[in-house]
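Here the complex is missing a single protein chain, while all its other protein chains stay put.
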Amino acid sequence: MTLGGIDLVALAAMLMVASTPILLAAIGELIAEKAGVLNLGVEGMMIMGAIGAFAGAVITGSPAAGFAFGALAGAGMALIFGFLTQVLLSNQVATGLALTLFGLGLSALFGKGFEGVRPPATEKLDFGALADLPVLGPVLFRHDWVVYFSLAMVVAVWLFLHFSRSGLILRAVGENHEAAHALGYRVVAVRMAALAFGGALAGMGGAYLSLVRVPQWTEGMTAGAGWIALAIVVFASWRVERVLLGAYLFGGVTVLQLRLQAAGYAIPVQLLSMAPYVITIIVLVIISARHRHGAQAAPAALGKTFHASR
Amino acid sequence: MNRRRFLTTTTMTATAMSLGLGKAAWAADPLKVAFMYVGPVGDMGWSFQHDQARLAVDAAFGEKVATSYVENVPEGPDAERVLTQMALAGNKLIFATSFGFMDAVMNVAAKFPDVRFEHATGYKRADNVATYDARFYEGRAVQGTIAGSMTKTNKIGYIGSFPIPEVVQGINAAFIHARKVNPNVEMKVVWAYSWFDPAKEADAATALIAEGVDVLMQHTDSTAPQAKAKDAGIISFGQASDMASFGPTPRVSSTIDNWAPYYVERVKAMLDGTWTSQGTWGGIGTGMVEIGVITDAVPADVKAEAEALIASIGAGTYHPFTGPLNKQDGSAWLAEGEVADDGVLSGMNFFVEGITAQMPQ
Partner (left out) sequence: MIRLIARPAPSRFWLWATPVLAVLATMVAGAVLFAALGTDPLEALKVIFWDPLLGANAGYFRGQLLIKAGPLMLIAAGLAVGFRAGIWNIGAEGQYIVGAICGAAVGLAVYPAESVLIFPAMVVAGALGGWAWGMIPALLKNRFGASEILVSLMLVYVAQNLLAWAAFGPLKNPAGFGFPGSRNLQQYPSAHNGELIAGSGLHWGGVAALAALVGTYVLMSRHIAGFRIQVAGDAPKAARFAGVAPARLVAFCLGLSGALAGLAGMFEVAGPSGQITDAFGAGYGFTAIIVAFLGRLNPIGILLAGLLMALTYIGGDMAQLMLRLPAAAIQVFQGMLLFFLLGFDLLTNYQVRFGGRVGA
């Protein structure tokens, strides 16, 4: 299947790999935002995940252990954020920005000595004959486990939010923390858990960058991926199935413009790179207009400080 | 780590000595030399290579010089401030290692006539500002020869950073020499619009591989494309640093930015009192461009041809841009035997005839 000289099957496979880090980070941020916390420090958590995973994988020799370290590093960062915003009640926007600054610096310090090192390889899963299926084979059955993990997380988070009691509590906390508190739910504890989960996934997103997609460690290697994850959550209007679509759209535009260049098309790169953000704004406007007099798409308590006065 | 610690303590002592004693004449007062980098020294590419050269200066002169650096300096007012800080701290020779520092260097140099500045890749000079740059395209000519001989799909991929003269020269030189050995060769170009974005470079490499290239060249600084080349089983070339850990394949050779000989020479000139402002455009001949080991993955005859090319460029008997050459639109550029002059090269903004990729506008 080709269009304009571009193999669409290869493009789809490439897009899935390129989108996996931002998909993971965006799912994590979605959970945090669903609980009513706006954590702008995704970039900082991702880069800490990248170096945590890299160091872990190099030292233990196991990529899977590396991913676990990455998740822990991301979650640790998220807990710093949680402590400041939930316990010390600091402003979430400013704290998130500070977290990014802190993470970029700390990861670079930890990373001294890991530059130029090659990590153990994360093997692609073997699906046997399935991998040889036309079209579906290359797109669906020739990836490493993290790609499938990220897709499984989309399903798991969807089930969690819609069908579990904990998911209901999480959403209640994000919609109206006063009411949730009055009902006896522990707002701060729920939010800390949501943040830690979000940080762990952001860390795994960073880990995928340093262990699979690139794979190497260098300072500042996330290069803005965390900010894209934030945009995706908005694009998705806080619905996890749309996060998948958003991640593939954002990842897809980058891949597509590089692919078009490789095929010899002259394209206005900067104008094309703007497109997903403009589309996100349009999506946001449409969903906001639709919900104008009803329920808002964004969690109502998003970004607001909670303090239990009673 | 120990080496880092050791260096830290020695400079601290040096700094403390020169500050504490002020102008009291100490015969052994070291010459203070500072370096300003645009990226982190750990980028394994551009800034890393400059810092390697700084360490070579340390090693060459020992206690006669005291070097220091500031990394991650944004181009703009911060650069101007850092340069001034360096001058005020008593540095007598300052290396500014990014094109974007140009106007900042000129401004600060005007205020400190006693301090000498060296600006990499720029084109503005003054009595106390010298410029230096490397003819990276010479290395590209060698890579093009190997690439043209070794490609089976007749498609070579090139990851460019920005469409600026330095990168355009490289693409042209690689293409001309690939065509010389293989008239059917095609060049696919992707612009990453970044010097350093590992994820995007990896994607760019994947896009080129999907387009059918089996030789990959890069003018961006991360090793991400090397890893992709390895997965795809194609060949690639190291850029900026040797990237030797990716040999013998995919990395079959490399173009190394070797600033050490130049930095040592200029520091020596300062110590001897013979420093003058000049524009240096070094290449293979002066050692500024170094060709990394050609591995055994390259057939012996190709290797011999590449080495002959290195020798003739190094000796100055052959120029990679020698006519007859036409521009991409078919208009004449160089006549038979004519050699491109440096003025045109340093502002090169066109592809040569035969390249199908379009210059971004």
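For clarity, chains are labelled A and B in written order, and residue numbers in each chain start from 1.
We adopt the following convention: contacts are C-beta pairs under 8 Å (C-beta built on N, C-alpha and C of every residue); 3 or more make two chains touch, one makes a residue touch a chain.
All of these numbers come straight from a predicted model, not from anything done at the bench.
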| item | value |
| --- | --- |
| Chain not shown: contacting residue from B:34, B:159 or B:224 | B:34 |
| Contact partner of the left-out chain, one of A:102, A:145, A:185 or A:265 | A:102 |
| Residue among B:162, B:281 or B:333 that touches the chain left out of view | B:162 |
| Footprint left on chain B by the chain that the document does not show | 4-5, 7-9, 11-12, 15, 19, 34, 40-41, 68-78, 80-82, 84-86, 88-89, 99-100, 103, 107, 123, 162-165, 168, 193, 346-349, 360-361 |
| Interface with the undisplayed chain - residues on chain A | 38, 40, 80, 84, 88-91, 93-95, 97-99, 101-109, 112, 219, 227, 230-231, 234, 268, 270-271, 273-274, 277-278, 280-281, 284-286, 288-289, 291-292, 296, 298, 303, 307, 309-310 |
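Definition applied: only the chains that are shown with their structure count from here on.
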| item | value |
| --- | --- |
| For chain A paired with chain B, centre-to-centre distance based on mean C-alpha positions, whole Å | 35 |
| Residue numbers on chain B that touch chain A, as the complex places them | 1, 40, 42-44, 48, 157, 188-194, 196-200, 202-204, 206-208, 210-211, 222-224, 227, 245, 356-361 |
| In the complex with chain B, residue positions of chain A that touch it | 7, 10-11, 14, 17-18, 21, 108, 111-113, 115-116, 118, 209, 213-216, 218-223, 225, 254-255, 258-259, 261-264, 266, 269-270 |
